[in-house]
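Heads up, one of the protein chains got dropped from this complex, but the rest are sitting where they should.
Chain IDs A and B follow the sequence of writing; residue 1 opens each chain.
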Amino acid sequence: MNISRRILLTLAAPVVALIFALAMSSVVLIFSGSNPLEAFADMIGHASRLETMVDILNRATPLYIAGVAVAIGFRMNLFNIGVEGQYLLAALVAAHLGALVNLPGPLRILFILVVAMAVGGAYSGFAGVLKVTRGINEVISTIMLNAIAITGLIAYLIRQWQAGGGIQSGVGRVGTTPIPESGLIPNLNSVLEFFTREIRQGKQLTGVLVVAILVGIGYHVLVNRTRFGFDLRATGINPFAAQVGGVPAKRMVVSAMVLSGAVAGLVGMAEINHVGFFPANPIKGLGFTGIATALLGRNHPAGIILSALIFAFLDVSSGVLQFTGAASREIVVIMQGVIILAAVVAYEVASRARERQEAKSAAEALGDIKPSEEAA
Amino acid sequence: MNFGKLPAWLRWALYAAVGVLVLTIVQRFDETRSLTAAGSSQSMLRWAVPILLAGLGGLFSERAGVINIGLEGMMILGTWFGAWGAVVYGPWWGIVLAVAAGAVGGLLHAIATVTFGVDHVISGVAINILAPGITRFLSSEILTTLPGGSITQSPRVPGVGTFTLPILGGGSIGTWQSPDFFGWLASREIFLISDIASIAKGLVTRISWISLIALLLVPFTAWLLWRTRFGLRLRICGERPQAGEAQGINVYRFKYIGVVISGALSGLAGAFIASPELSGIYLEGQTTGRGFIGLAALIFGNWKPFGVLGGALLFGYPFGIGLRDLDGSASHSLILVNAIGLAAVAIWAATRGKRSDAVLALVLGLGAAAWYLTSDTLPDVWINILPFVIVLIVLVFFAQRLRAPAADGLRYRKGEN
Partner (left out) sequence: MATAIELSGITKRFPGVVANDQVNLTVEEGEIHAICGENGAGKSTLMKILYGMQQADSGTMKVHGREVRFVSPTEAIAAGIGMVHQHFMLADQLTVLENVILGAEPTKALGRIDFEKAREHLREVGQAYGLTIDPNDLIEELEVGERQRVEIIKVLYRGAKILILDEPTAVLVPQEVEELFRNMRGLKEDGATILFIDHKLDEVLAIADTITVLRDGKTVATVKPDEVTAHDLAELMVGSELPTPETTESTVTDQVALDVDSVTVLDEDERVLVDDVTFRIRRGEVVGIAGVEGNGQSELLDAILGTRPVHRGSIQLMGEDITLLPVRERRERGIGYIPQDRQQEGLLLTAPLWENAALGHQTKAPFAKGLFIDRAGSKERTEHIRDEFDVRTPNVDVHAHALSGGNQQKLIVGREMTAEPIVLLAAHPTRGIDVGAQGEVWDDIRLARSKGMATLLISADLDELIGLSDTIVVMLRGRLVATLDPAKVTPRELGAYMTGAKEGAA
């Protein structure tokens, strides 16, 4: 199969999914008495403003990191459903310890990042250990560990730490002890303004964007260029063959889970660095949207960028609907759900088409059309 | 304890009796009454019902070979449609709509996994993302127009009503107030016997009709899946679909049926959560992972209906205790119960020569005992996670003994081996 055709097939699936999602939500909007064209126009118009773009990037940053965290597992056929619990727990512990230690600015930043990765990696690695030593499927264990982290550990710890010097005053500003300004990753407003214009409304482009870019590059190099990545992908495609090929299966499972959790630990950094502490009511759900992001992006480092931007765009630009009254902003939540369901179906259909194509063209290229029972 | 030679029902009855015995002893030791109080078992049942329904739903799906972690999402659909239907058309219509909405969720899962061959876990995750989106949109469009409703909650939801068993539980027949046998026995203060009676009293007092349906579904499911042609054919789809196909069975159809039933049961579970039995209101996010606990009950119960019931009751129990336990003292007793449970596991493992398992269980058990001795109360956050911890512990020690259907989660395509 030639290259252009392959690219076409790869792109066709997500595009079809997006169109399908647009169509579905249009139908819903029409039924609820709104004009879909007007609503979409409002959203796009809103998104073309610089300040909205900053918001979109700010939202896409943690989504991208979450997507990569999930994708690392996926490349090995491991479902880290636990990113949700891992990033919240990691952010809480990192913010708390980051405020406690006495380190100069850059070192404190580094310390917070390292603690977050360590906590996320350890919590996720526990699921990996349970899998290799006890044969417990990681889907089940990470679901359980999510619940334990979110409704148990975090709820308990934040109550403890809030009491011990955390912020309790002020509306909506409740959480752990604030991290000194010097320990926060500076925003990127000046960089962006260099290329564009002044950013108004007090919007700040998160500095964690740099972390996300580094995570993306690291992910690409690790998975596609290194021996470790080869082992990872081989195990994902065929664990038995990988093992026979000398890949230490158990160690790979634990490593992949630790790595996935360590990246997951960075998801919460955007919020920590934005508000300066771990809030009692943090942004939740990024872990699950991260799964969607990885799926739509096909676990590809660049694909996840696109899907993170799409989900972030939907999240952020829907806000405008409330003001214009063109439609209920909740329509985007449906769109996100439909996109992801349509995308996974479309990918499946596309990959079947691709398999058929390849078998056929391999046979044709050889002029070797032989009867084969294995084709059945 | 090895009851292996006894018939299953007797074995389970014995396990239950031993469990109550432990509770009784701990309760005497701790000078509390709530562990075997009628109120505790009553709220245990209420918490267990949605777990049970979701677990049975999972059973139908996984016995047909489709993993369904979308139970949670289907349950969310159930809560919304159950509440909205009950508010607008009356409680029974709420149930019908909840079941239908859950079934549609199941249908979606079936289309993705069975027809298109999408990975079951991925499709389940997608449904768990889609479902709250749908309910949120519907809330913004519909609930906000109802008096007392908002984007995150519904007006008060009417219930289908409850009943109390006459004679055993003191319910009335017509105008005649029947005697209350269990209540009488519970008040006699006989060691163990009164405790059992007290628990039994809770299980026959003010039972919701939905709870009754859920409980009856357990033997019905066992009968349907293991005694009928339909059941055998559905189960082959989860064990070896190619064998079914070779005998001319339409595997796709049975998988669809299994998954749609699982959605319907999850929807019913959702309706129950929104009903006055538990909440009396639709509240965004109120399922709090109960679909997943249902899945846990399914695994705990080794993919068998009565096992699912056991799991649901076991996981419902701490919630039931925690709910009525304002000062955290009764919950605190549960730590000791857990320690005893772990000690039992340690003994079990030791008698089977699994030394490392025995040591691990012993260490965990001693840890629990130490925690018990060094504290007086248990914060409610721990009660909320107890079912998940129990599941993890059960899996740690028994994962190798549990047996999922052989083709569970595998992609099936007609004509492929």
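Brief remarks follow.
In the analysis below, a residue touches a chain if its C-beta (ideal position, glycine included) is under 8 Å from a C-beta of that chain, and two chains touch if they have at least 3 such contacts.
Just so it is clear, the model here is predicted, and its values are computed rather than measured.
Checked against the full complex, the candidates B:145, B:175 or B:247 give a single residue touching the omitted chain, namely B:247.
Although one chain is hidden here, its contacts on chain B can still be listed: residues 227-230, 232-233, 235-236, 239-240, 242-249, 400, 403, 405-406, 415, 417. Of the residues in chain A, those that touch the hidden partner chain are 225-231, 233-234, 237-238, 240-248, 355-356, 358-366, 368-376.
The definition used in the following text is that only the chains that are shown with their structure count from here on.
In terms of their C-alpha centroids, the spacing between chain A and chain B amounts to 31 Å.
Residues 69, 108, 111-112, 116-119, 121-123, 125-134, 136-137, 139-141, 151, 288-289, 292, 295-296, 299, 379, 381-382, 384-385, 388-389, 391-392, 395-396, 399-400, 415 of chain B touch chain A in their complex.
Note for the complex: chain A touches chain B at residues 28, 32, 79, 81, 130, 134-136, 139-141, 143-148, 151-152, 155-156, 159, 288-289, 291-292, 295, 328-331, 333-338, 340-341, 344-345, 348-349, 352, 376.
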